[in-house]
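Just one protein chain is left out here, and the rest sit where they should.
Moving on to subunit A:
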Amino acid sequence: MGLLSAALWSTFRVFVAYIFSLLFGIAYGILAATSPQRERLMVPLLDVLQSVPILGFFPIAVSVLVFLFQGQRIGLELAAIFLIFTSQVWNIAFGVYETVKTFPQDILEMARSFGMSSAFVVKRLYLPALVPTVLYNSGVSIAVGWYFLMASEIITLGNVEVRLPGLGTAMMRYVASGNLPGMLGTIGTIVLVNFCTQWFLFRPLLEWSNLFQFGAVGSAPEEPGLVTFLRDRIRWNWFSRSFDAVLLLGERIREKRKLLVALRFLLLGLFLGALAYFLFWLLQPPYTPRLVEIPASLMLTTLRVVVAVVLSIALSFPFAVRAAESGGGVRNLYTLAATMGSVPAVIFYPLIVRGVGQEYMGFAAILLLLTGSFWYTLFNMLKGALMVPSTIVEMARGFGIRGFLYYRTILIPAMFPSLITGAITAWGGAWNASMVAEEVNFGKEVFSLRGIGSLLLSATASPRELLWVVLAMTLWIVAINILFWKRWYGWAAAKYALSE
């Protein structure tokens, strides 16, 4: 009975966060893709938000929300939902952005030639065209949301620990008391909930989403019962009308140009003022030992993250190869991966660390990072493998290109852009997992590993130190993204584009 209510609470949090992610992600992606001005600002911002370890910001978000709601439970619930939301939304937003950016030019031309307004194009062309991407990325997002749920239900505020009812809390309680049946029951519940979501919700929807794919061939997929049900029950007119109202409001605001310019300057001034004050507060002495510790800790964590990403790619590769060759079997693999990916490895972690002891905690940490990054490389490489045109696979077969030559000259280059995307997201995932990998409390025992994650946890008591650690880490990750990943991606996308 306890497990059932815990499961309901946790599922509720994940889905509320998911619905917000969906709305926000779609709006963000479309807005960023439809105006070059917005694009210049919103895409780099998305890159930053996507790659920053959310868990690092969690203590800050919690203190703000708890302060706003004066310690009431709703504040804590919102903080938990917010954490899950931030783990889900960027993935969806990025997928939406990419889909709108690559929307077929001839369809857009058709739309303009028949006098369709831009609101009409968004509503009737962009939104339906987003269905496949959004569904595909939703599977990943929900799995990731469960992963972070575990970390969001137990909130530490200074010396006080608050627990929200849910599977994460239940698990921690069972772990602390060494209740093995309890632990297994909780994990089983999580797997069951996710399996049901993936199998009964996303699997049929994904099959149906093929209808919205440009250039798809063969007979049209049948509409799942769920879609028919929603189509008949929901007043789409109401949605359509409120959508128009929002657009109209945006238009009205844009018309008031003078006001807008003034407002922009006012906001800019306020922002710069606040920034200056903030920097002054941040940069003034004293420089405590914890601040001096930042560079070395950062390097240690980076090292572990790199190892985890490389291992993730290597482990995902055989699956991607199989997917490219079989094609049809991928849906099952996807469902399986999404279910497995949602099992929060974090909950086994204390047990494992205690088993291997402090000495080998480094290896255990890399293992945990792997569970935070492997699913990203796997999902992305599966997606890439699916997109390898069957004509290329057939060509290779026809000319007897096999074995190493086949991988080196055809399959790896064809999947390269998605491999890089996978590596970038895995990099973010591993960083995130680092936030929980470096310090473990097991009953009264404390295991700790040097690194930026443990440094962050030790700094939660002092806002200034906490911000220092979070900002240093963010800047470091963003710098590597710009200097390394971005360039590599640009190069791979240009060189291995699968078009003629």
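The rule is short, and it goes like this: contacts are C-beta pairs under 8 Å (C-beta built on N, C-alpha and C of every residue); 3 or more make two chains touch, one makes a residue touch a chain; residues count from 1.
Note that contacts and distances are computed from a predicted model.
Trainee: For the chain omitted from this view, which of "Phenylalanine--tRNA ligase alpha subunit", "ABC transporter ATP-binding protein", "Ion-translocating oxidoreductase complex subunit D" or "Transport permease protein" is its UniProt protein name?
Mentor: "ABC transporter ATP-binding protein"
Trainee: From the list A:A27, A:L45, A:L68 or A:M110, which touches the chain that is not on show?
Mentor: Of the listed residues, the one touching the omitted chain is A:M110.
Trainee: Which one touches the absent chain: A:L125, A:L167, A:L411 or A:A437?
Mentor: Only one of A:L125, A:L167, A:L411 or A:A437 touches the chain omitted from view, namely A:L125.
Trainee: Can you say which of A:F12, A:F200, A:F214 or A:F239 touches the chain missing from this structure?
Mentor: A:F214
Trainee: Need a quick check: the contact residues on subunit A for the chain that isn't drawn.
Mentor: Residues 104, 106-107, 109-117, 120, 124-125, 128-129, 131, 211-220 of subunit A touch the chain absent from view.
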